[in-house]
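A single protein chain has been removed from this complex, and every other one stays in its place.
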Amino acid sequence: MSESDVTAVPGSRQSGANGLRRHTALLVMLVAALIVLALFPSFAQPYYVTLVLPAFAYAIALLGFNLLFGYTGLLSFGHALFVALGAYGAAVLTSKLGIKSFELILLASGLAAVVVAIPVGLLAVRYVRIFFGILTLAFGMLFHSFLFKFYNITGGDTGIRVLRPALFGNEFSEMDKTAFLIGPFYYYCLVLLVVLGFVMWRIVHSPFGLHLTAIRENSRKAEYLGVRVRMFRLAAFLISAFYCAIGGVILAINTGQADPETAYWTHSGELVFMTVLGGFANFFGPLVGAFVFIFLKSELMSLTQYWRFFLGVTLALIVILFPRGVMGVAQDLWSKVKKQQ
Amino acid sequence: MTALIETVGVSKAYGSFVALDGVSLSVASGELLSVVGPNGAGKTTLVNVLTGLLKPSSGSVRFKGEDIAGIGPVALAKRGMARAFQLVHIFPAMTVAQTIGVAVVSQTSRSLRLFASVATDAALRSRVREVATIFGLDTKLDTESRLLSQGEKKLLDIASAFALTPEVILLDEPTSGVSSGDKHGIMRTLMDAAKHAGVQAIILVEHDMNLVAEYSTRIIALKEGKVLADLPPKQFFADPDIVAAVVGKLVGRMSQRAA
Partner (left out) sequence: MTAFFDILLGGVFHAAVLFLVAAGLQLVFGVQKIVNLACGSFYALGAYFGITSVNWALAAGLPPWMFLPVLIISGIVLGAIGPAIEALLRTIYARDEAFQLLLTFALVLMFQDVLRFFWGPNPQQLSNLVTEYGRLSIGTFSVSTYNLLVIAASILIAVGIGAFLQRTRFGRILRATAENREMSQALGVNVRWMYTSVFTLGTILGTVGGALVVPTAAASLDMPVELVVEAFAVVVIGGLGSMRGALVGALIVGLMRAAAITFYAELEILAIYLVVIVVLIARPAGLFGKPIE
């Protein structure tokens, strides 16, 4: 990413009183958001609560995606592949293998994604920039066509059903589908988001994260400082695949179906859209982007049949006018407010 | 003294163009070797061979007794040699502290740790501060690299190379683009840093003959890919033919200085 687009290393600046003040404000907002999310099912309409589930799913997926994009500087147009792997993992495990443990499903699907990501990543990290994007797009579509064509295994264009999993062994069979989704499943996913978010925060602020940023800023210099560029890029790729698969599992359980369109390249494009919408240069940007996108899309869909057009216009506006996304705009406003004080 | 770096009969040809022709040299601990010569003499090619970037067409290049032909920058850093370029390389959005931090961490096993926190690593921070102070950048630890002045960027570039605690450091025109008043300042900082960082030998590619005369322990002059001279400064500048071949008109002044 060029200098003009990223004005801060995500998560940088830990020292100084200024940083501390920023951190406190951020912490307060974070806690407030968590409280709202935790209380949401009790005061909001079930329809809106069911929207939050895909938002959780994409928030987790994008945390991983942005490790690769915002922090390492690699734009993948094929990460829907891993989301789809997660979805199909959940489908195959629940309906074909009778495995209901949500914990096992998450782990198995995540690992499956990592295993697939190894050969894809090994090939892809040999390239940068546009070539990386096209190559990942190619792999994504390869997987999509595999899902589509081999309908004996994958159910073709109808996909495979995803059955309700057991959360810590409990299937809550007394609840109907909606009650399960906006009840125990909702809270489980919220906790999952917090845990995975915390893990990603640590990763990003670790020496590993520092190296990724160095690779993004100037990979040649990073080499001269002893950084094994390809290895680190691959590691980031694998971690991002894992997170995307987790997101895919949640999505599939929410809809009850794993279908091949999840792997289509335009879905990968949406992942990028959401990340940039929220702000790729900020740790919380992708999280914000997931929520904003899901709600925006839902509202647009209810307003007009030409919602794709308006989504496209939104993306164009973001790219041209607000490249640092919602968080970028928020940060600019915050600095303006502070200056006036 | 055993050689830290040595090349034996290194030649590099690109088709019919011979960039280096049978260059043999050795650098031992405690030396500051300056590589001089007119443009096109093969200095950059020699440096690229010495730093494992280029494989010589013939001959060998060894570092601490091991063959380093074409091993690449990452392996080189691991073995204990660092390099700073003439053109400044920075990480634009990273602060001075983070830049130096990358170098410090990459050499330890810490680099693969996914969950260790950079912010709370006291050892890392003190080491970073140490390096930054030597180069006069301690007041700018939290400044983003792209906001530094050109001179400061250059210092940071060199500082990050030193932060690798290399045994040998290779500097490509470290004082280029710097005013003559500052040049000596930079050289003194470099010598100081070398002592602190435990650097055993420095190889310098320089055009400024005054600096070369004052700081080198030995000078190698290249011309058209061949070694023209390999002498300590006193003998080097005492020979008018050699000086003429390398610098031309400044002969008179140079021989006066060396006397």
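Here are some notes:
Per-chain numbering from 1; labels A and B assigned in written order.
Heads up, the rule we're going with is that contacts are C-beta pairs under 8 Å (C-beta built on N, C-alpha and C of every residue); 3 or more make two chains touch, one makes a residue touch a chain.
Remember, it's a predicted structure, so these values are computed and weren't measured experimentally.
Across the entire complex, contacts from the unshown chain go to A.
Looking at A:60, A:75, A:227 or A:287, the residue that reaches the missing chain in the full complex is A:75.
Of the listed residues A:23, A:149 or A:177, the one in contact with the hidden chain in the full complex is A:149.
From the options A:47, A:198, A:309 or A:334, the residue with contact to the chain not on display is A:309.
Mapped onto subunit A, the interface with the missing chain covers residues 1-2, 4-5, 69, 75, 77, 123, 126-131, 133-135, 137-139, 141-142, 145-146, 149-150, 264-266, 269, 272-273, 276, 305-309, 311-313, 315-316, 319-320, 323.
We adopt the following convention: only the chains that are shown with their structure count from here on.
Centroid to centroid, with C-alpha atoms defining each point, subunit A and subunit B lie 44 Å apart. The touching residues of subunit A, counted against subunit B in their complex, run 3, 6-9, 12-16, 199, 202-203, 205-211, 213-214, 217-218, 220-229.
Subunit B makes touch with subunit A in their complex at residues 72-74, 77-78, 82-83, 89-95, 98-99, 101-103, 105-107, 110-119, 121, 141-142, 144, 146, 160-161, 163-164.
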